[in-house]
Structure formats: structure tokens, C-alpha cells
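Got a structure for you, questions after.
Of the protein chains in this complex, all but one are displayed in their positions.
So, chain A:
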């Protein structure tokens, strides 16, 4: 037993692993093996490419998203890939490569804005509802259930009409999309946090805080919040892919952002509908592939994190990858 009181200054207690290894995604890479690691790495690569494209779109894209001419004159309409336009041009004369690259920026902005808003609202409401219970809890749960009952795309369309009222500026469009996605997502965060809060409320460490007389706000902020938000990175990645799909769906149905305000993959797909039957594949394939790869990347990251967070699903270097929770607790004991 190392419980002797030492007179000299004791060495600092062994700290946790360096910060980098504790961050959600990096810690997952370290834990993973085999197929799970491959999936996670593919997901991270795809997501990384998407984020790079979004960040450096102004540098990478040969033209602006709404550019239909340059010094050499107006761009040809529906030009095949090659020459000045490596991925061809659309019927309106936009450069497909530039539109796809700029589109990633729109998608990333919408993800960040919508998920950020839904996390703040959802977490706050979930904490309050779960901790205090009572009529507040009942009312909020009913509202969340009611929102769940709506088809999410329909709800997003209604919200987009209500919010933007036909506006199509860059921020107007983005906010309309984001807020409509937020409305759909808040119940998800709300439910997860509320369930965790209710579970944590009965934990002895919360009771011990109650016994020493901590206020409700202190208990919620200091003791429950940190413990309840452990699953958030996971929902974040999974919701990001859903946000892209909702955005593309809105754009495809014509509730998105006008091509002169920003590039948007769903809108481009809509305009490429007529091209498909006349053999013009490049206007539809490139934005479509962009959507598929981005969603795939984000989903792979999210699902891998989900599997890796669960000790029963997590693969290990030695044979077998099930039922290792028991072995893990054994490891914890000296």
C-alpha cells in the first residue's frame, strides 16, 4: 500500500495522457485496431478533405461561385470537362469544379451554425428539464415528441419559409437552413442530455453535493453538465452528416440559396436534373459525389467513435472483440 505520509515534497501525481491523446478523435485512433481503425481513418481523411476544401475554397477554386465569364469572355454553357474547365460547366455557364469547392464552404458553415445552435439550446433545456422535472419537464418532452412526429424535411421547409420569407442572401439563406435544421435537432440533444441528467441525478456524487448544500445551479453546472456531455462528439458527427443531407434536400427542392449568393450542392443537383437525360453527366455527378463522400466521411467518423466508446464493441489487438467489459474492470484493479 502506498499510503504512507511522506514528509518530503511528494512527486506530482501521475497525470493523464497528453492533451492531444485525450481529444475525442485522436484518442479514438489510438484505441482502434484492424477494420475499425481503417474505417475511422477513411472517415477522418474524407472529413479532413471536406474541411480543407471549405477553408481554402477561395484559393483552390479557379473561379468564383457565381462567375460566368472571365477576361477571355463568357464561359460556354454545358461544356464537357477539359481545358479551362476541368469538370465542365453547367447550363448557366458556371464552372462545376468551382461550384463544388465553394459548396463545401456553404455546407461547413451550415453544419457549424446549426449544430452549434442546437447543442446550446438542447443541452440547456435537457439539463433543466432532467434536473428539475415536474411540469417543465412534461411540457418540454411533449414538445420534443411533437417535433419528432413531423417528417424532418417537411419541418425544415416550413421553417425555411417562415424564417427567410423568400430571402436568398448568403447569410439569410444559411441562417434559414441552419435554424430549420436546428429545430429538427434540438429534440435529439434535449433527449440525450435529459436522459443522462436523470440518470446522474441519482448518482451518489450528486447526492453528496446535495448533502453539503450545493445549490441546484452549482450541481447542474459543476457536477452534471460535464458528465452528461460525454456522448456529444458522437451525436455531433452523426448530426453533421444529417445536416448536410437536409441542406442538400432543401436546396434540391428549391428552398436553398440562390446561385448568385453562394454555391450549394443540392441546388446544383436540381439544375442538373434535365442534363442527366441528355448525356451531360458532369453537372450532376460532381456535386452528388461531393455530398456522398462528405456524408460518408462524417458517418464513418461518428459510427467508429460510437463503436470505440463502447468497450463491448471495441476491437482489441488480441483475438476476439466481444464481451471485454469484464476484462477491463479487472485491469483497473491493482
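Operating definition for what follows: a contact is a pair of C-beta atoms (placed from the backbone, for glycine too) under 8 Å apart; a residue touches a chain by one contact, two chains touch by 3 or more; residues count from 1.
Going forward, contacts and distances are computed from a predicted model.
J.: Would you kindly match the missing chain to its UniProt protein name, picking from "Peptide/nickel transport system ATP-binding protein", "STAS domain-containing protein", "RNA polymerase subunit sigma-24" or "Outer membrane lipoprotein carrier protein"?
T.: Matching "Peptide/nickel transport system ATP-binding protein", "STAS domain-containing protein", "RNA polymerase subunit sigma-24" or "Outer membrane lipoprotein carrier protein" to the record, the invisible chain is "Peptide/nickel transport system ATP-binding protein".
J.: In the complete assembly, which of A:60, A:209, A:253 or A:293 touches the absent chain?
T.: A:209
J.: On chain A, what residues meet the omitted chain?
T.: Residues 1, 3-6, 10-14, 16, 31, 203-205, 207-215, 218, 222-223, 226-227, 311, 314, 316-324, 326-328, 330-334 of chain A touch the chain absent from view.
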